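Here is the structure we will look at, set down as structure tokens.
Excluded from the complex is one protein chain; the other protein chains are retained at their positions.
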Amino acid sequence: MHVSLRGVTRVYGARAGQPEAHALGPIDLDLERGEFFSVVGPSGCGKSTLLDVMAGLARPSAGECTFEGRRVEGEVPDGIGVVFQEDASFPWLTVRDNIAFGLRQAGRLDSEIQAQTLYALEFMGLKDFANAYPAQLSGGMRQRVCIARTLVLKPRLILLDEPFGALDQQTRLLMGDELLRLWRETGATILLITHAIDEATMLADRVGVMSARPGCFLEIVSTGWQKERDSTVVSSEAFGRLTSRIWTRLRVESLRSLGHVDQ
Amino acid sequence: MRWRDSALLIVILLAAWQLLYFAVGDVALSSPARTFQAAARMLGDARFWPHTRETLLAFCQAFAIALAIGLAIGLTLGASRLTGEVAEPLLVALYSIPKVTLYPVILLVFGIGMPAKVAFGAIHGIVPISLFAMNAIRDISPVHLRTARVLRLSPSETATKILLRAALPEIVTGIRVGFSLTLIGTLLGEMFGAQRGLGFLLMQAMSLHEMERIMSLTLLLVIFAATVNAGLLALERRLSPSAGLSDGPLARG
Partner (left out) sequence: MSKADLIRLAVIVFLTGMLEALCRTGIIPTITAIPPSAMVEALFKILASGKFNQDIAVTLRNVSVAITAAMLVGIVLGTLLQSLPAVRRIFDPLFATYYAVPMYAFYPLLIVVLGLGDLPQIAIGFLLAVVAVLLNTLNGLDRVPPVLLKTAQVHRLGLIRTALKVRLPFAAPYIFTGFKLAVAYSFIGVIGAEFITSNRGIGYEIAFAYNNFDNRVMYPMILLVLMVVITVNMSLHHWEKRLMERRLR
């Protein structure tokens, strides 16, 4: 197993004026190497917390998470890349320097840095904007910069937290295609968190449906798509069946998270 | 909570002072204990008060003038968009010049004595008061003006009930800064070419190398300035919760 979670729970301790909050878990999950797994769930169910724990950005309160056989705890292991929902591009660096950032920090040779950066620029379609600053780009392009910056380090596990959340629908679909292309090219294991059911279903091999807070996996649905897929799967019959199954499961949870009584 | 932090700060400062004294010795510094004693003695000394009166008199006049002229200039310039745009760089430039270089000019115009001190103190205060007042008016959200029209208020009612209230916090910030700067200006004026006043006493003590005197005077001045500033800051916070926590006088523009 590439990534393994056993009984992972995260509880936020009682703080001034706030009671203890059980944010996540318990979570049991196994990800195979090279798998594309997406997570859907109602707002506030702890999806982002799950990502934080898997990335080593937060410690689990109970249970353990392993990556490539080693325990993940407190610090980010080598080989993991993360794409956040908010724009994480560095405004003081050009697109090219943003992408090269990780390589420079790792002390790679200049020739290697140049080659890898050029490759990433071309792969993400950013070659014409190499010398622009993020402030001059649209939201979608800035996310591409962030993805390029992650990709260039050749991570074996890529975690994405609602990366297309701030984008419009058409751009989202196109970015989804790009993500699939990236996945096939790098062979990395991917975990994508999203609130959009169609996006989760269209992109992933398996979809984890999360309950309302504290988030646990209610069901994990296998999509059975071929590796060479793209956004056109949305027109297939299977797609409709899968999304409807997921939504049925999710609808109750969403209502619950909004405070309504069980329907 | 805040009181505890402030008390801790004072303890830290006193401790640092004491340590510095241990390191440097009597020649260069006076210990906290001795300084406080000397200050207390000074407050009881009859010869001290005429100088204090002189300084306070100069300061009050300077501040009054700074308030009147500063507010008048600021409020009128802020009323129109064009005048505000024209005036701001001028005021900002005036703000940043070392006004002490203008002191000789003032002395030449007013002659040595109280009027010069007052004028010098006043020019220190006029600039920030007018700058802040002007920006206070310019920053008034258009929504307030539209609300006034919807409520069909007369111009004077609009001015007093809405505009003034909206602009008040920033105006008070300017007054607070103006207060401090006017005090600094008045003192500065007395440190050069004066025969009376606390600034003069300071310079006299320096030329006579009287450490205790220098430090107790400085201590009293610091306590006075800090206390009044704290009071004005508290007033500001009452008017607007996010008021000037950590901006120095030149922090705007």
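The first chain written gets the first letter, and so on, giving A and B; residue counts start at 1 in each chain.
Keep this in mind: contacts are C-beta pairs under 8 Å (C-beta built on N, C-alpha and C of every residue); 3 or more make two chains touch, one makes a residue touch a chain.
Just so we're clear, the structure is a prediction, and the values are computed from it rather than from any experiment.
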Of the residues listed, B:Ala39, B:Ala62 or B:Leu217, which one is in contact with the missing chain? B:Leu217
Across B:Ala79, B:Leu145 or B:Met191, the one contacting the chain not displayed is B:Met191
Which is it among B:Ala38, B:Ala58, B:Ile140 or B:Leu183 that touches the chain not included here? B:Leu183
Which one, B:Ala68, B:Leu90 or B:Leu151, makes contact with the chain that was left out? B:Leu90
Considering the whole complex rather than only what is displayed, give the residues of subunit A touching the chain that is not shown. 55, 57, 75-76, 78, 80-82, 84-88, 90-93, 101-102, 105, 133, 135
Residue-wise, where is subunit B in contact with the chain that is not depicted? 2, 5-6, 8-9, 12-13, 24, 28-29, 82, 85-86, 89-90, 92-93, 96-105, 107-109, 176-177, 179-180, 183-184, 187-188, 191-192, 202-203, 205-206, 209, 211, 214-215, 217-218, 221-222, 225-226, 228-230, 233, 244-251, 253
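The rule is simple: only the chains that are shown with their structure count from here on.
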Distance from the CA centroid of subunit A to that of subunit B, rounded to the nearest Å? 55
